[in-house]
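A single protein chain has been omitted from the complex, and every remaining protein chain is retained in its original position.
Labels for the chains are A, B and C, by order of writing; each one numbers its residues from 1.
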Amino acid sequence: MRVGVVVFPGSNCDRDALYAATLVGAESYPIWHESADLRGADLVILPGGFAYGDYLRAGALARFSPVMGAVREHAAKGGLLLGICNGFQVLAEAGLVPGALLRNSSLRFEHRWVRLAVERHDTPFTRAIPLGTQLRMPIAHGEGNYFLPEADLDALEASRGVVFRYTTPEGNPNGSARDIAGVLDARGTTCGLMPHPERAAERILGSDDGLLLLRSVVESVAASTERQPVAVHA
Amino acid sequence: DGILDPQGRAVETSLPHLGVSAVHGVRVGRRVELDVDATDDAAARVIVERLATELFANPLIEAFEVELLTGAAAGSMA
Amino acid sequence: DGILDPQGRAVETSLPHLGVSAVHGVRVGRRVELDVDATDDAAARVIVERLATELFANPLIEAFEVELLTGAAAGSMA
Partner (left out) sequence: MTIPAATVDAVPLHRALGVTDGELEAIQVKLGRSPNDLELAMFSVMWSEHCSYKSSKPLLATLPTSGSDVVAGPGENAGVVRIGDGLAVAFKLESHNHPSAVEPYQGAATGVGGILRDIFTMGARPVAILDALKFGDPSQDRTRYLVRGVVRGVSGYGNCVGVPTVGGELVFHPSYAGNPLVNVMAVGVLEERHLTRAVAPGPGNLAVLFGSSTGRDGIGGASVLASATFGEASATKRPSVQVGDPFAEKLLIEASLELIERGLVEGLQDLGAAGITCAVSETADRASTGIRVDLDAIPRRESDMEPFEVMISESQERMLAIVTAEQLPHVLEVCARWDLPAAVIGRVTDDGLVTIVTGGLDAAGAPAAGARELARIPAAALTSEAIIHQRVAAAPVRRRPMPVPDDAPDAMSDPSPGLPERGMDPGAVLQALLGHPDLCSRAWVTRQYDATVGADTVDGSEHGAAVIRVRGTTKGLVMATDAAERVGLLDPWLGAAFAVAECTLNVAVTGAHALGVTNCLNYGDPERPEAFWQLQEGVRGLGDACRALGLPITGGNVSLYNESAATTIAPTCQVGIVGLLEDIGRRVGPVPGGAGEMVALLGAATRGLAGSIYVDIAGPGPDDRLPTLDLTAHAALLRLLPAAAEQGLLRAAQDVSGGGLAVALAEMCLWSGVGADLTLGVGAEPASDLFGEGPSRVAVTLAPADWDALATLAAAAGVPLQALGETGGDSLRIRLVAQGVASTSDERGAGIADDLDTSLDVLRDAWDHGLPRALGDDAWRPEPHAREG
């Protein structure tokens, strides 16, 4: 599996994501924000950090980065796209997943370990997660308070667009509507989540639950290449 | 809207600490001032409106107004 | 006025990504709108000026302006 991690100016979890991808046997490489070439990525990750300093609004400036044209095309073709933390904010600003991330209800940056309930096991990001498993990973953000107008939330739930929810005992750390921690786009191939699976990828760091997410992607890429062989990119 | 403006709400709750009671309805937003090279006000406004819709404000959570200052334009969001 | 405005700078450097070249001198600040119960404009202004200095703006690194809207006051910082 080929994993391309976009590097925006101000990204600061790009190296962590590149490393975590190697732990599930993927070949990972950075994609510079000015490049239009995703180099045949099976999975594109928009990593955490403070792209463009998060100035104006988190994700607002990154959305216009030259690379985003190629990312959009990749997603439109059904390529897998994962936005983590700041990457989720960029996806939301770019309209690639529904919703907006407001300031945390505490009005503070929140760094802590949370637990996630997995709402669906039939997505490319969750298929390897055993039923009933809760995922433990850290959050670290100032704007992770998921927002959608009520009616749109109902629609999102109806279309099963919510994939991760904060759950007990730690609960909802940021005021997110309906405890939402991660969502999917309509196609189900783009996922945005605030917690950091790449920081929960080794036991020594406190949890390796994040690997389940990456393994899911490996499985689903393997399954889809079995079904429909595609041209191999150099 | 309180959900969309937690900062405004926080400011409001802190006002009694400052002994201020006559103030309410606090809304905290952003103000962007910029210089636009344009032949006239209308042309400048077109450019700024575009920037405001696409960049300065996120329509899901923010509204904006454009104001022309003397030979300049400023947009505010709340 | 010479105080570093990293936000404004970052916005300005990414304007070319939007194909905008006619805009410069971007300054990003805050705008606070509030409703004041006061007998007259002057009294309202006194309250808002005080809040602006003590709460909304840090006079060391921010400047502010108070503007009276119809029956309301708003202060902007840049």
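Here is the rule we go by: contacts are C-beta pairs under 8 Å (C-beta built on N, C-alpha and C of every residue); 3 or more make two chains touch, one makes a residue touch a chain.
Keep in mind it's a predicted model, so treat the numbers as computed, not measured.
Every shown chain that the unseen chain touches in the whole complex is listed here: A, C.
The missing chain, though absent from the display, is touched by one residue of A:78, A:149 or A:171; that residue is A:171.
Residue in contact with the omitted chain (choice from A:20, A:92, A:116 or A:194): A:20. Where chain A meets the missing chain, the touching residues are 9-10, 12-13, 15-16, 19-20, 48-50, 52-55, 106, 108-112, 138, 140, 142, 168-171, 196, 198-199, 201-202, 204-206.
For chain C, the residues in touch with the chain missing from this view are 2-4, 6, 9-10, 13, 58-61.
Note that only the chains that are shown with their structure count from here on.
If you average the CA atoms of chain B and of chain C, the two centres end up 9 Å from each other. Averaged C-alpha coordinates give centres for chain A and chain C that are 35 Å from one another. The residues of chain A that reach two or more other chains are 56, 61, 64, listed in rising order.
The residues of chain B that reach two or more other chains are 30, 55, listed in rising order. Residue ranges of chain A in contact with chain B, taken from their complex: 56-57, 60-61, 64, 93, 99-100, 102-103, 105, 107, 145, 147-149, 175. Looking at the complex, you find that chain C touches chain A at residues 6-7, 10-11, 14, 17-18, 28.
Against chain B, the residues of chain C that register as touching in their complex are 11, 15, 18, 20, 22-38, 47-48, 50-51, 54-56, 72, 76-78.
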